[in-house]
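Here's the structure we're looking at; comments come further down.
For this view, one protein chain was removed and the others were kept in their places.
Each chain gets a letter, A and B, in the order it is written, and its residues are counted from 1.
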Amino acid sequence: MSRIFKNPIAVVGLGLILLYVAVIIISQFWLPFDPLQMDTANMLQPPSLKTGHVLGTDEFGRDILSRIMQGAGISLLISVSATAMGAVIGTFMGIWSGFLGGAWDQWIMRLADILFAFPSLLLAIFVMAILGEHTYNVIFAIGIVYIPQFARIARGAVLSVKNNEFIRASFSSGANKSYVLVRHLLPNIMMPIIVQSSLSLSVAILLESALSFLGMGVQPPYPSWGNMLSSARKVMMLAPWTAIYPGLAIMLLVLGFNLLGDGLRDIMDPRLRNVQ
Amino acid sequence: MARYIFRRLMSLIPVLLGVSVIVFFLVRLIPGSALQMYLGTQVEATPAQMEELKRIFGEDKPVPVLYVEWLGRLLHGDFGYSLRTGREVLPDILQRLPLSFELTILALAMSLLIGIPLGIAGAVKRNPVLDVLIRITGLLGLSLPQFWLASLMVIAFSGLKGFIPMGNYVPFFQAPLENLRMMLFPALAIGIGLAAVIMRYMRNSMLEVMQMDYIRTAEAKGLKRKVVIVRHALKNAILPVITVAGFNTGYLLGGAIVIEEVFALPGMGRLALYAIYQRDYSLIQGIVLIVATMFVLINLLTDLVYATIDPRIRLDVKKE
Partner (left out) sequence: MKKILHVTIAFVLVALAMPLGAQEKTLIIGVDQEAIGLDPHIVTSFSSHRRVDLLYNKLVRHDENLKIVPDLAESWDVPDNTTYIFNLRKGVKFHNGKEMTSEDVVFSLNRILDPKTAAPGRSYIASIKSIEALSPYRVKVTLSAPLASFLEGLTSNNCAIVSKAAVEQNGNLQKVEAGTGPFMLKEWIPDNSMTLVKNPDYFEKDLPYLDKVIFRVIPEQASLLAGVKAGTIDIAQINDGSTVLLAKRDSNLVVMQKPGINVRTFGFNVTRKPFDDVRVRDALSLAIDRNEIIAAAEFGMAQPTGPIPVGATQWALPLNKLPYYTPDLAKAKSLLAQAGFPNGFSFKIVCSNSFEGGLSVAQVVQNQLKKIGVNADLEVVEWGNYIDRWVKRDFDSMVELRGGSGEPDRFLYRTLYSTGGVNNFLFKDADVDKLLDKGRELTTFAERKPVYDSLQIALAEKAPVIFLYCPFETHVMNKTIKGFKQIGDGSLYFITEIQK
């Protein structure tokens, strides 16, 4: 853990993420305006300190800053839950597949191949169309996209350590399989899973906003950055700020995850450091 | 080699079959049907009319039966008719392909042109400030939501007369210049993100290779650094970049849905999206199947390119 703090890239990433966490905590107690309250007298007001709408208002006169702040919680919740879902189910399937081998392995990996061949956004759109537009379905849709990715990584990691001498030794010494699994395999595959998770967290934010952008994600009037951008599309020529700031919010959080992920990889793989 | 290709091709069949089953049943799980979409909310139909329509729309049989019938026709190259337009599905899909190809190629070209030199520079220049700067730029590129970038471009440039004439798509071979002018920004919106990916892989792979013994030996022998980099290191370092570029090409061909939507380009992604909205079953099935086929074929192609560049890789060994 202390190594993270010596890596400037990881520190900046972590800092950005903590900033968002702080915003989310604050938004639970205080927001500049009610993010759902319409104010038709003040539609599409440009950003101004005088009116208090620091980032302007949207087409219903709602305060954009307040909506971005409230949207942060929703976006982060989706991103974390979807990644957790994909990571847990995918890793479990991957370990199972790699550890047992044989027909199971074949079947599971074929299924992963099939899911891989679907473009991920299209797959998510399918799932949303079938299940209906609800926030928890967005989590489910993105989670499903993630499962084969985690399964592959976990399986690869299992295969690479499965034949290590110390594992073989444990088997031949008569230890039972589940003991070996927990004791030796898990620690070895945790690292690639963690790195993949940090990447997935950022992609989930982008996927959620893309889904919402297409009108299939988080549903109005509740703000998510994606649906803010989606409704901004209609008015962005009249009021560019409706499109600029939610996008900026997405970018900075995704950047945070990416920086952290990159830093983590640096720490784990010293070969990737340029200057020793 | 030929045997390997044949075996790989054979292994694609169950994958594509699986894709076809999944898409066929998934589209019918979506609430609402093509018939309902056709009738909309303003049309009244008598029960007799409904029966007739159900027959026309193929909603009078159980789904597994329909699947088998569809697969049978598919094997004869018949992708069926669009329920919405009444036109054959395949020509409509193929008509969208050139745009998706062009967009993919342009975006890929841009990303390689930006990504590879920057990646190499980050790895070989012994300048930590430059490296961190390049890495952060790369991560920034990776973090830009494509559709946001696209929207910003629309806001920024649509004021300029004659720039990005959205939705007026003309095929490349009809009016190359006009076509390129309108494809530039969509390609850039995709290319920037992809460049960031390529750059990262290039940098990391280059760093790994630079630390290998044979490169160090070459350098110790007093060969010029430039020669070492270009002649020896690059050749090996580019391999993972090819894999990544191939993988992304496969996805892009399936349509850059949001980019096509923002720039109103009639590509595959948009066709797929509207086919889903309209419950146009044959069309969705056709698109997904063709996209999936292209995806797996491109991945196969990538592997072959990989093998050509690096003969040390034995194709018969199953890579994990």
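Everything below uses one rule, namely that a contact is a pair of C-beta atoms (placed from the backbone, for glycine too) under 8 Å apart; a residue touches a chain by one contact, two chains touch by 3 or more.
Predicted model, so just to flag it, every value in this text is computed and none were measured.
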In the whole complex, of A:Pro32, A:Gly156 or A:Pro220, the residue touching the missing chain would be A:Pro220
Which listed residue, B:Ser11, B:Gln36, B:Gln211 or B:Thr308, touches the chain dropped from view?
B:Gln36
Which of B:Leu12, B:Leu53 or B:Leu184 contacts the chain that the document leaves out
B:Leu53
Which parts of chain A are in contact with the chain that was left out?
36-38, 40, 43, 59-61, 128-129, 132-133, 215-216, 219-221, 230, 234-235, 237-238
Applying the definition given at the start, please give the residues of chain B touching the unseen chain.
30-33, 36-46, 48-49, 52-53, 56, 84-87, 92, 95, 154, 158, 161-162, 165-169, 264, 266, 276-279
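Convention: only the chains that are shown with their structure count from here on.
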Taking each chain's mean CA coordinate, chain A and chain B are separated, in whole Å, by 21
Going by the contact rule set out above, which residues of chain A touch chain B in the complex?
8-9, 110-111, 113-114, 116-122, 125-126, 129-130, 132, 155-156, 159-160, 202, 206, 209-210, 213-214, 229, 232-233, 236-237, 240, 243-244, 247, 250-252, 254-255, 258-259, 262, 271-275
Quick check on the complex: what are the chain B residues that touch chain A?
14-16, 18-19, 22, 26-27, 29-31, 122-123, 126, 128, 131-132, 135-136, 139-140, 142-148, 151-152, 154-155, 158, 200, 204, 207-208, 211, 251, 254-255, 257-258, 261-262, 269, 272-273, 276, 288, 291-292, 295-296, 320
